[in-house]
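All protein chains of the complex are present and in place, except for one that has been dropped.
Now for chain A:
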Amino acid sequence: MNVSTSKLLARRQLLLSARAAARREPYRCFSCSIRHEQQTPPPPGENGNRTTHFGFETVAEALKEKKVATVFSSVASSYDTMNDLMSLGIHRLWKDHFVRNLNPGSNPLTSRSPISPGWNILDIAGGTGDIAFRMLDHASTLNHDAHTRVTVADINPDMLAEGRKRALSTPYARTPRLDFVEANAEHLDMIPDASIDLYTVAFGIRNFTDKDAALREAFRVLKPGGVFACLEFSKVNSALFDAVYKRWSFGAIPLIGQLVAGDRDSYQYLVESIEKFPSQTEFRDMIERAGFLVPGKGWEDLTGGIAAIHKGVKPVEGMI
């Protein structure tokens, strides 16, 4: 009895301290001056402006896009090194699992369909091509599909430039199978209605100003039966693991960012935006509200819920 009570107390203390740390952390950065200069939030509600969150700050909706652009322009070149350091290399496993589970590409021997060879994949916020190259590799080598195409869309020209550079070392450079476009996921005007088989967004939707608008846009561009798939940071399930994870993300990640990329603020934003992202069930409900059918419970947790894969399928009208 005594033992269990003291355990409980210890756990609660750990939690409290973690929470306190989470609250305190934004004020503990070493190089706040630039950030304060750039990011003084305008008083919310001024001129009837709608506001949204940028990390833990509240900013006008019109400003968030610009701020996110600054962040990703500054991290584009060190993106992979930083991802490896922050996630201890696990982000590669997540991305591999994400792509393998989606199983893109149709085997020409079994598909028996001359009408639509290959899948039409749209990779949103996929600037550096991480997901796109994996998709094409999987389709070509595992499904023997030489027709599946990926369109990489990103709002940030610096990330796209990084992706174009990397594409040169893959077999898909300068082929019709890989395409880069600069686009805002909330207004994909260059993509026609019902033209996409698979819409993916990996570690991107967190940064969107209006996530519901992006989901509606995804629903529009997908063919009936098409799949929306999202790999994103989420909420950790176990309270104890969450305490450790919060320590790591708020303590270590901005520090690694400062040391390796020379940019603490961008990584401070990163961890804050993870904290602000809706939980698994909330995001599942958002996907359902946009009109998608969700498979099973709607998501799959990765590494105890640090990241999660959400999927939705656009229903086929009249087939029900």
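Following the convention adopted for this analysis, contacts are C-beta pairs under 8 Å (C-beta built on N, C-alpha and C of every residue); 3 or more make two chains touch, one makes a residue touch a chain; residues count from 1.
Assume contacts and distances are computed from a predicted model.
*Asks:* Select, from "Ubiquinone biosynthesis protein", "Transforming growth factor beta receptor associated protein 1", "Cyclin-C" or "Protein kinase domain-containing protein", the UniProt-recorded name of the complex's unshown chain.
*Replies:* Hidden chain identified via UniProt as "Ubiquinone biosynthesis protein".
*Asks:* Have a look at A:D197, A:E217 or A:E232 and name the one touching the chain we're not showing.
*Replies:* Counting the whole complex, the residue in contact with the absent chain is A:D197.
*Asks:* So which of A:A185, A:A229 or A:L270 would be touching the chain we can't see?
*Replies:* Residue touching the chain left out of view: A:A229.
*Asks:* Using the document's contact rule, name the residues of chain A that touch the chain not shown here.
*Replies:* Residues of chain A in contact with the hidden chain: 101-104, 106-107, 110-113, 119, 197-198, 223-227, 229, 293, 295-296, 300, 311, 313, 315-316, 319-320.
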